[in-house]
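Take a look at the structure set out below.
One protein chain omitted, others in place.
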Amino acid sequence: MSMDVKALEDDRHHRYVLNMGPQHPSTHGVLRVLLELEGEYAMNLLPVLGYGHRCHEKIAEFKPAKSFMPNTARMDYLGALIYNHGFAQLLEKAAGIEVPERVEYIRVITSELNRIQSHLLWYGAYLLDLGAFTPIMYSFDDREHILDILEDVTGSRLTYCYFRVGGVSKDIDEKFVTGTRAFIKRLRSRFPMYEDLVNGNIILQKRLIDVGELTPHTCARYGITGPLLRGTGVAYDMRRAEPYSIYSKFDFEIPTGTKGDCMASFMVRFHEMEQSLRIIEQALDGLPEGSIMAAKVPKKLKIPAGDYNSSVEAPRGELSYYLVSDGSDVPYRLKVRTPSYSNLSVIPEMCQGMLLSDVVSAMGALDLVIPEIDR
Amino acid sequence: MDINQVKKQWQKLSTAVEDIEYAVSGHDYNVCLERDKVRDFATLMLNEGFYLVDLMAVHVTPAIEVVYQFAHFETRCRVLARAFVDDKVEMPTISDIYQGANWHERETRDFHGVVFIGHPYLKPLILPEEDVDLKPLLKAEAKLKDVDAVRRKPPEPAPAPKAKPAPKPEVKPAAVKSQEQS
Amino acid sequence: MKSYFSELFTGAWSLILGLKVTIKALVSPIVTVQYPREKIVVTPNYRGHIDLIKFADTGAHKCISCGSCMRECPSDCIVVEGEKREGVKGKVLTIFTLDFTKCSLCGACVEVCPTKALDYSDEYELAGSTREQFHFDLLKRVEERE
Partner (left out) sequence: METFYSILPELIRIVICAVCGAVIVFGNALVMGYAERKLAGHIMLRPGPMEVGPHGIYQLVIDGLKLMGKQLVVPAKADPLLFRFAPLLAFAPVFVPLLVLPFSEKIQGFDLDIGLLVILALASINLLAILIGGWASNNKYSLFGVFRAVSQNVAYEIPMLLSLLAVVFMTNSFSLKAVVAAQSPVWFIVIQPLAFLIYLVSIVAETNRAPFDLPEAESELTAGFHTEYSGMSFSLFVLAEYANMFIVSSVATVFFLGGSSGIPLPYFEYSGIIWFMLKVYSLMFFLVWIRWTYPRTRFDQLMNFCWKYLIPFALVNLLITVVMVKLL
């Protein structure tokens, strides 16, 4: 595992070190991976992180906890609302605030839309990694509809700051509901097209099947969660395992794979979009009337001393906020457990002995969002 | 996984095991460890099928506290394990048991300066190479709190692992008091 | 041997299905918008940077320079100053600036405002070559506005 570029080049002349990133097309951001290659086989990998670290955890220790909300969106720009959700829930749990039911419904609907949006982007970007240029345009076409819907209610398109402690900042209206229903119909009608163009494609299947296999035990050792874990056959989804918000009310399946290879996680993500659509449909049907803000949210939100944890299912796996409070309104310590961080750490083991092309497809299957790793 | 059985084994390894209310804190169990038992504890957890959620440090007096979080794939069981570092700010590594801890430990070394003994590659992960001694998340003297100030229950970590119902948020006075003590 | 041929045929068929999808797309209308010439109507709920509202009845803003927004802002990007003037009740706003380079568009200031004097602007075509271009003087903007 330990790997020093210079020592390597001196020692093993027949191997050579390829520097992938930080500006490589398939590292999706400022991630750098040092590859030790023998021919085209990667014998060793060393990810180098920290190019985009923004010290969110340090920032959190210097301002009132509820002012940290916009920062959560910047950690994972694709799952901003889900990050909002986790953080709002953490503070509500800590301060003992009851959230109105309508708020929970709105949160679930928007979070699930956000999840589909994230999966659509991954879908396109992953195929771009695999050399297909067209699907990303189709998935962006669909994704644009979600962004329009969400923009109409949250006011922004990517780094949403929509949830508040105890509520949401703006109520949804009839236009949102009809727009979302229309979108559900549209996306459902698009799935067969994706199946034809991409999922059934023999080249894609050859590229993904048996590549980057994981086992549940490996996942436990590395703390891998999310679609990668579900691809190995473990139906572990925070929405089911520790039902937060109102997820226990909805009927949805947790798609799982069997082999744990790239194809399994690929299909898990693809089917998750359908399941998210189901959740949204049910939530829209059951949307209650009511207030969008909890009755008593103190202006200065003091958090009783102690430690609190809030875990939600982000598009890439389990997201946990761990807050240590000393009784003031400023967190004493806030740690964000981001899924991509743990997921990426498996790369050296997962990709050992793989072809360079497979390293690219395995890395794409992790669905990396680098700001989430360099938080 | 039989939780009672596992709990008995935890009790053998730890100084205190307490049940905490999930609805309040988001954890089910709190386990206080001695630092030489951390590796045994991690091995036990891996054998029981827990995965490592997170590994982090909190800077408090008397010493930096390293916090391990575990959860289980099949049943809801969130475990919080804590241990204090020794005078030399050292801690045994668990990165050979839970490989995922590798990066968490490197990050903790970056931010808090905790040295994990036995770690295969304890080089800066997030920080650049030249900032080895920056330790950005260490608290300034004025802001540093005693460990009891950030605990939910009143001070004196009793060895008796009696599960108390999670106290209501009236811990503040206690927190202030312990601050004065320190 | 059987799988050798069946793979060839299923593979070839999957490729043909893919070609069908793209040829259909080739003849279907485009979905993109030619930006500088065509523009999408931006939703009225769009949250740009903040602006003081010019109320039609009074022809002025309603800021009482209480500084709530300044205190609420997570990024310290608002500066509000007011002064007491004779003959005027309350404080008169003298400075209201926004450092948009630091703003994270969370909307906390708009929500906290006791007189609802703040609103989001709908400007989205913001580009500049210096940082100073994004240090908005909102007071000046509200005075210059129609």
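Observations on the structure shown:
Letters A, B and C mark the chains as written, and numbering starts fresh at 1 in each.
Convention: a residue touches a chain if its C-beta (ideal position, glycine included) is under 8 Å from a C-beta of that chain, and two chains touch if they have at least 3 such contacts.
Given the structure is predicted, the values throughout are model-derived calculations rather than measurements.
Although it is not drawn here, the omitted chain touches the following shown chains in the complete assembly: A, C.
Taking the complete complex into account, A:Asn201 is the one of A:Asn201, A:Ser276 or A:Ser320 that touches the chain left out. Touch with the chain that is not drawn comes from one residue among A:Pro25, A:Gly96 or A:Pro192, which is A:Pro25. Residue in contact with the omitted chain (choice from A:Glu104, A:Asp129, A:Asp237 or A:Glu372): A:Asp129. Across C:Gly18, C:Pro74 or C:Gly107, the residue that sits in touch with the chain not pictured is C:Gly18.
Looking at subunit C, the residues touching the absent chain are 8, 15, 18-19, 21-23, 25-32, 34.
Across the interface with the omitted chain, subunit A contributes residues 16, 18, 24-26, 40, 127-134, 137-138, 141, 197-198, 201, 203-204, 206-207, 355-358, 360.
Going forward, only the chains that are shown with their structure count from here on.
If touching chains are joined by edges, the resulting network of the protein chains shown is an open path. In this assembly, the C-alpha centroid of subunit B lies 42 Å from the C-alpha centroid of subunit C.
Averaged Cα coordinates give subunit A a centre that lies 24 Å from the centre of subunit C.
Those residues of subunit A that touch subunit C in the shared complex are 63, 67-71, 73-74, 134, 138, 141, 148, 151-156, 159, 161, 164, 169-170, 193, 196-198, 200-203. Listed in rising order, the residues of subunit C touching subunit A in the complex are 7, 10-12, 14-15, 17-18, 20-22, 25, 31, 43, 45-47, 72, 74-75, 104-108, 111, 120.
Residue ranges on subunit B touching subunit A, taken from their complex, read 23-27, 46, 49-54, 56, 58-59, 67, 69, 71, 73-74, 76, 78, 80, 97-100, 102-103, 111, 120-121, 124-128, 136-137, 145, 149-152, 169-172, 174-176.
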